[in-house]
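Each remark here refers to the structure printed beneath this line.
Note that one protein chain of the assembly has been removed; the remaining protein chains are unaltered in position.
Order of writing sets the labels: A, B and C. Residues in every chain begin at 1.
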Amino acid sequence: MAKMNMLQAINDALDLAMAANDKVLCFGEDVGVFGGVFRATSNLQQKYGKDRCFNTPLVEQGIIGFANGLAAQGSFPVAEIQFADYIFPAFDQIVNESAKFRYRSGNLFNVGNLTIRTPYGGGIAGGLYHSQSPEAYFAHTPGLKIVVPRNPHQAKGLLLASINDPNPTLFFEPKRLYRASVGEVPEGEYQLPLGEAEVLKEGTDVTVLGWGAQMEVIDKAVEMAEKEGFSCEVIDLRTILPWDVETVAESVLKTGRLVITHEAPLTGGFAGEIAATIQERCFLYLESPIARVTGMDTPFPLVLEKEHFPNHLKVYEAIRESVEF
Amino acid sequence: MAKMNMLQAINDALDLAMAANDKVLCFGEDVGVFGGVFRATSNLQQKYGKDRCFNTPLVEQGIIGFANGLAAQGSFPVAEIQFADYIFPAFDQIVNESAKFRYRSGNLFNVGNLTIRTPYGGGIAGGLYHSQSPEAYFAHTPGLKIVVPRNPHQAKGLLLASINDPNPTLFFEPKRLYRASVGEVPEGEYQLPLGEAEVLKEGTDVTVLGWGAQMEVIDKAVEMAEKEGFSCEVIDLRTILPWDVETVAESVLKTGRLVITHEAPLTGGFAGEIAATIQERCFLYLESPIARVTGMDTPFPLVLEKEHFPNHLKVYEAIRESVEF
Amino acid sequence: MTTTKSKTVYTPVFTDGAEYRIPTFKLLKQDGSLYKGGKAPDIDKEKALRIYHAMVTTRVLDERMLGAQRQGRLSFYMQCTGEEAAIIGSTAALDDADMIMAQYREQGALAYRGFTIDEFMNQLFGNEKDYGKGRQMPVHYGSSKLNYMTISSPLATQIPQATGYAYGQKMAGDGHCTIVYFGEGAASEGDFHAGLNMAAVHRVPAIFFCRNNGYAISTPADEQFAADGIAPRGFGYKMDTIRVDGNDILAVYQATEAARKLAVEENRPVLIEAMSYRLAAHSSSDDPSGYRSKDEEAVWREKDPILRMQNWLTKKKWWSEGEEKELQERLRREVLETMKRAQKLPPPPLETLVTDVYDEVPPLLSAQFEKLKAHIRKYPDEYPKSAIHVQGGA
Partner (left out) sequence: MTTTKSKTVYTPVFTDGAEYRIPTFKLLKQDGSLYKGGKAPDIDKEKALRIYHAMVTTRVLDERMLGAQRQGRLSFYMQCTGEEAAIIGSTAALDDADMIMAQYREQGALAYRGFTIDEFMNQLFGNEKDYGKGRQMPVHYGSSKLNYMTISSPLATQIPQATGYAYGQKMAGDGHCTIVYFGEGAASEGDFHAGLNMAAVHRVPAIFFCRNNGYAISTPADEQFAADGIAPRGFGYKMDTIRVDGNDILAVYQATEAARKLAVEENRPVLIEAMSYRLAAHSSSDDPSGYRSKDEEAVWREKDPILRMQNWLTKKKWWSEGEEKELQERLRREVLETMKRAQKLPPPPLETLVTDVYDEVPPLLSAQFEKLKAHIRKYPDEYPKSAIHVQGGA
């Protein structure tokens, strides 16, 4: 075990993956000698050479197109998109290409080796274009896996699993936690399962569900709620696609209540999908409407970021309203 | 009134818009002398000249980038994307640019004059890339309006409203109905309201909700259901974003049941958003879980298209199950 | 940073490069003789006939399948008529283990590599033997055995993918390269810019082969770009570039052979622009009479690349009228017989709806599939193709 922040854990995972398999390549804007604008790829070029860790030209559609080709060839590309807000020029390559490569070819070809890493989320005074949480844009796309870690330990294990998973995987890194989240991380290689939510805390009154940086917000909210005597079950979804319906449904069958929170705007956010599925699965057991605590239906603001944000107070209020419904 | 198919109605709307305002321009791949691969822009170049109706180079991100600039300048661009499946290279220009232009500039600039037309949907043996219904990909984007007409009369009135609406509007045309849907269409200019769902048929047992080409499917299913004695209320959502929560909620408060259908895959589809919202709004009135009848969570297939499709039988079954729950 | 070694001027002179025209490389005249100064590449009789056979196969297949489409036996078809030399000449200059990433009009490359008529037909009819499992529209072929990447409809996406694929080949050090085909229309996409620029920067063994056939559906090349074709873009990437007469099998072959050397031996990517003409309609859904004249087509019909090669073969005494007749007849027969066979084969089984989305079918999709099967069991007559797959089962 070693104490690491999330960036160090990610860097460690990349380092181990590159050491274990010389077909693993890391690239993207500024990831080479500089080690990425957040330094997630620090020292990898120095260690594994310019052929295996390199800067690309500034073109996201090219980075992912290039990565798709590499993955089809049999390499293990780990492509970085500098900010999740800048992943949209690559939307076609991800949604029409990566996701459909295997299906359309009848499994003659696939890009399962592909991993795309990108920092997402607010809380860093980033305004419209350094704050977005675009996971739901991709979650409508069969063929992709989408993973979001909540802390350094999870980040390392889930990233290694994403790199090794035989499906194209989008790995969203909560950049607000890059340096802020510090914790014990096992040394050496280990993988955490994709497609499995994790129950972090058992409870009986209400299930509180989130992913990524929102798990910290949930912790604070739940602390407030428990002080009021509400027993909360806390779940980290971890994999957004394909998501773990069973674990969530099982919890809600027990608690009868569900509060979901994410940073992205409400409308079309992934909480909607979860709510729709769970109201169907748990209809007769629901004691209050499923609540969503999310960003507002606006672009991400700057000065009024705090007001816009689904913070612990808003989550706490939703928990309270859900239990007292 | 004149009998028209949907293509003729759309062509008529474009013709009227161009006649009324010489700042209205129509462009896209093959829309010039050829009139578009579906002929929606037939004769417009001949009538209004090459400056106002023209072919663009084959580059969707450029078409929409160009259109954004034109709209900001004060023109009224009506850009065509040849198939909705090919809109993704323009995703960044639509989601990061069109949608956020007004907000980010504090309303100094806007692209409200922009309209994007594109044929969507299955049922024409188009396979993965000539069948998609991508409305939900855009519905997570505050700042956009999204409109889908169900027949020629609606198409003309909603398209004219979209062109004149002071917000960037995506207009998805159900290509399966282009020639198949024929009906009476008023002559001259008229607009149908954006942001308003339409109750097509009143009923008491269950609300059945859809948009675009699915409205035909719903009609057939409802016919079967009514024969079994189920009284159905039928709603065409018409505008996906911002959507008309009130009309849907009011209906469900009355019927206590809701079946939603769309062609796109289930997970992350817009039915999820509607279900999540309505279960919250109508919690105490719901007599059965909200049901979604959608495409499967796969890319769009070809030979087995019929099996994949949310057809009238599947919608009928969902209505039955909902009422008999 | 760029250290510009360019010279200095003291008056503002603009240039659009017009004075620097890229020439067209040609070897073979229409009558089968060589241009003065031209030297035929080193192609022996066996190879020449393999090429020619692939060209004729492609032409016959195209004619017959368009006919089949017109009769309603097939939903869709795309011909490559007029462009056989560009496609087959370039593929023939490669190693059969080199990767091909095509746009959609390159069936000739597959024919050359040995894709059988059966294999073509199975894809066209989407039957149970289609490698693509009946999921894509006709002409979306693929063959891992023949190193031919399955076609994807979205244009130009394969271009940066080819750059990545070639980078992988370079890393593997296997001495292979990737050729990527695209139309002059597709070259307008952002992915074109991305793919070529990255290839030049990362020095990958890739050949970017542009089929400039004058049209993108109805859009003529002069509404696609203002420049003199695609070749001048090579300057912008500092990429070795050549323009070649696309109807000239020998020139295409020789240019591609030389390009492959640069790519594989020096990791220098190459841009080839083959000037040709799309003699047929864009696809079976298109009617060119709305946007171009018969006269224009006639000019190009005179430059038929297959006839040109036939004339060369005849001059070399490698081919006779009798052989031509026999080949044509045999191919026509084969196509017809194979078509009948392929049409009769059943569609892919129901489970192919949900396989290959992921490596394994995830639980939610599995549940959707079970629901579908139950539904089909309830309405077997409505799903005649699939009902047999769900009988009795869970």
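We take it that a residue touches a chain if its C-beta (ideal position, glycine included) is under 8 Å from a C-beta of that chain, and two chains touch if they have at least 3 such contacts.
Just so we're clear, the structure is a prediction, and the values are computed from it rather than from any experiment.
A.B. asks: Taking the complete complex into account, tell me which visible chains touch the one left out.
C.D. replies: Result: the unshown chain touches A, B, C.
A.B. asks: Please pick, from B:A72, B:I116 or B:I260, the residue that touches the omitted chain in the full complex.
C.D. replies: B:A72
A.B. asks: Among C:Q254, C:S283, C:T355 or C:Q368, exactly one should touch the missing chain; which is it?
C.D. replies: Residue touching the absent chain, from the options given: C:Q254.
A.B. asks: Which one touches the absent chain: A:A20, A:V37 or A:V182?
C.D. replies: Checking each option in A:A20, A:V37 or A:V182, the one touching the absent chain turns out to be A:V37.
A.B. asks: Tell me which of A:Q61, A:T141 or A:T239 is the one touching the absent chain.
C.D. replies: Touching the chain that is not displayed is residue A:Q61.
A.B. asks: If I consider the whole complex, including the chain that's not displayed, which of C:E83, C:D130, C:E223 or C:D356 touches that chain?
C.D. replies: Final answer for the missing-chain contact: C:E223.
A.B. asks: Given the full complex, what residues of chain B touch the hidden partner chain?
C.D. replies: The missing chain touches chain B at positions 23, 25, 51-52, 54, 56-57, 59, 61-62, 64-75, 77, 89, 92-93, 96-97, 100, 102-110, 112, 142-143, 145, 166-167, 195, 242-243, 245-246.
A.B. asks: Pick out the residues on chain C that sit against the missing chain.
C.D. replies: Here the touching residues of chain C are 1-2, 4-18, 20-27, 35-39, 184, 188-194, 197, 200-201, 203, 212, 214-215, 220-230, 232-244, 251, 254-255, 258-259, 262, 270, 275, 277, 292, 296.
A.B. asks: Under the stated touch rule, tell me which residues of chain A contact the chain that is not displayed.
C.D. replies: 29-30, 32-35, 37, 54-55, 57-62, 85-86, 88-89, 125-130, 266-267, 296-299, 301-304, 306-308, 313-314, 317
In this section, only the chains that are shown with their structure count from here on.
A.B. asks: Based on CA centres, what chain would you say lies at the far end from chain B?
C.D. replies: C
A.B. asks: Centre to centre, by mean C-alpha position, how many angstrom separate chain B and chain C?
C.D. replies: Centre separation, chain B to chain C: 35 Å.
A.B. asks: Which chain C residues touch at least two other chains?
C.D. replies: 135-136, 140, 152, 154, 190-191, 352, 357, 364-365
A.B. asks: Would you mind listing the residues of chain B that make contact with two or more other chains?
C.D. replies: 61, 85, 88-89, 128-129, 267, 297-299
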